[in-house]
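Every protein chain but one is kept in place in this view of the complex.
First chain written, first letter: the chains are A and B, and each begins at residue 1.
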Amino acid sequence: MLNTELKEKIKKIIISELNLFDIDPLDIGDDDPLFGDKFGLDSIDAVELVFQVKHHFGVEIKDMNEGRPALQSVNTLTAYITKRLST
Amino acid sequence: MNRVKPVSVTGMGCLCAAGLNLKSCMDFLFAGKRHPAPPRGFCSDQEILYPVFEILDDFFNPDLFNEPHVLRTGQLALTAALEAVINAGVGRKRLKQQQVGVCIGTNVAGSVQNKQIQNGSLSENFPYILPVDRFKVSDPAFHIAREFELSGPFQTIVNACSAGGDAIGIGASWIRSGLCDMVIAGGTDALYPITYRGFISLMNCDDGPCKPFDAHRKGLNLGEGAAIMILESDTCRKKRGKAPEAFILGYGSAADAWHFTAPARDGKGLCMAIEEALNMAGLSASDIAFINAHGTGTLDNDRIESQVFSSLFPNIPFLSTKGYVGHTLGAAGAIEAVFSIEYLKQGRIPSSVGFTNPDSELSACPVQKITEIFGKTALSDTLAFGGNNSVLVIGMEGD
Partner (left out) sequence: MPVIIRGIGVVGGFGSGINALMQALQTGKVSPKPMIIDSVNGSIETGGFPADLSPLTEFIPLKALRRIDHYTQMALLGCYLALKDADMIQSRPCPMGIIVATGYGSTCNRFDFVDPLSVNDDICYSPTKFSNSVHNAAAAHISVFLKEYGPNLSVNHFDMSIPSAFLTAFQWLEEKRLDAVMVGGVDEYSKVMGYYGHFMKSPLLTGEGSAFFLLTRCNDNSLGYGCIRDIKMGNLKNGNINFPQNAIAVLNTDGYGISDQRYEKYIPENVQVASYVDLYGNLPVGMGFDIAIAALGLKEKKMYASSGNIFHYFAPSKIIGTEKQLDFQEICCLKLSTTDQFGMVTLSPTSSSR
């Protein structure tokens, strides 16, 4: 999958699976902190994202020591998934 | 609330991974043993098999029961209830004649068992079991009321991890108010694949044996079991010449009102529940000989409890038993209350197994060896998923 396609897919997953119905993919900047004030996400959203990453990409994040840096932004998540899929 | 009348405990029953009855559980705990292992009762396609505390022995004897056709959660409840009833020296005939209530805590009241139940034939019009039929095989309070032909009020509490403790607290209020002569109160929960996978998906589980309060703790291990107390009015037990085993002196509960899964960082709900329980018991923190903590082994839970204990109960010994039996969810509050009574009787508490490395962020640490206790009163607390905090004050002396 191309990088841009992957980012787009990730944004759509974030919106649909976290039920952010008032947000458009265009509203999510690639470097926006996912767990800052902009989107109002919390710890349960973080584990939900971990679950959805496994569900949609087959990539398992083992614990939040690994998860925290990966889930910082769409860019970090894209890089993490890309790296895991290539190994 | 002001000080209330203590409620007698006249019988107890318990089974879990540590043993199939209360005595064998105690022997196991004081021997410092524990055997967490990957689940064997069901298959899991998880890549990592997180350890659990499963009852591997065939514990249920259907010949002992009039109504044995129940699912595993019910089997656990019935087995513990029968031990408690025998321990209390009260026969089935007397149970039928008295006003006896049932108050049981469980995690999902067996509803997660639906997925197994409904794997029936797909070719019929009704491959699905009706809700009332599901209830009849899965609700533990109903099973106990039906088994012993009881005539009093009944309640199944589904307060997640604090359900067992809440059931005992509420059952005690039924005795105090004169609603019941006796209450069969406690908690039960069996291990199920859905619960197992659900907690793993929450990233709340340790992939090794859990380490409550330890610096390297990573989460909980699930367990299964049941514990039942017979609560009895003084009038009723004196009439049949039964001395109490212990007393429920106080009960407190309060919500964190913070988040539907994470506990409040300041432990506000736990502090409120402790205050209520101590007020009901007419006691202060310094009267407490030891605390049976919830101590799940998760980062948040153990940090909050440690913080509250060091603030409210400085230098009072505490332990978690979840390193021995796992987190038994709806049964936990009841199992730990029953254990606390046994510890008071023996004048000692086992080590808080799994704890070896103090966490510099925690201001209080549990006991690392078998510890003698001085005093006749204990506190047992449970912190539930969803933010409910439940506290029991238990003692060897009533008025």
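Keep this in mind: a residue touches a chain if its C-beta (ideal position, glycine included) is under 8 Å from a C-beta of that chain, and two chains touch if they have at least 3 such contacts.
None of these values were measured; they are calculated from a predicted model.
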item: Among shown chains, those touching the left-out chain; value: A, B
item: Touch criterion as defined above, residue of B:G41, B:P68, B:G89 or B:P153 at the omitted chain; value: B:P153
item: Touching residue (missing chain; options A:K12, A:H55 or A:R68); value: A:H55
item: Contact partner of the left-out chain, one of B:P62, B:P131, B:P314 or B:G347; value: B:P131
item: Contact residue for the chain not shown (choose from B:A17, B:I168 or B:L202); value: B:L202
item: For subunit A, the residues touching the chain missing from this view; value: 17-22, 40, 44-45, 47-48, 51-52, 55
item: Absent-chain interface as seen on subunit B, which is shown; value: 1, 4, 107-109, 111-112, 114-115, 118-119, 122, 125-132, 135-136, 139, 141-142, 145-146, 149-160, 166, 170, 173-174, 176-177, 179, 194, 197-203, 253-261, 268-269, 272, 384-388
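In this text, only the chains that are shown with their structure count from here on.
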item: Computed distance of Cα centres, subunit B from subunit A, in Å; value: 38
item: Footprint of subunit B on subunit A - complex, ascending; value: 42-44, 47, 50-51, 60, 62-64, 67
item: Subunit B residues touching subunit A - in the complex, by the definition given at the top; value: 47-48, 201-203, 218, 259-262
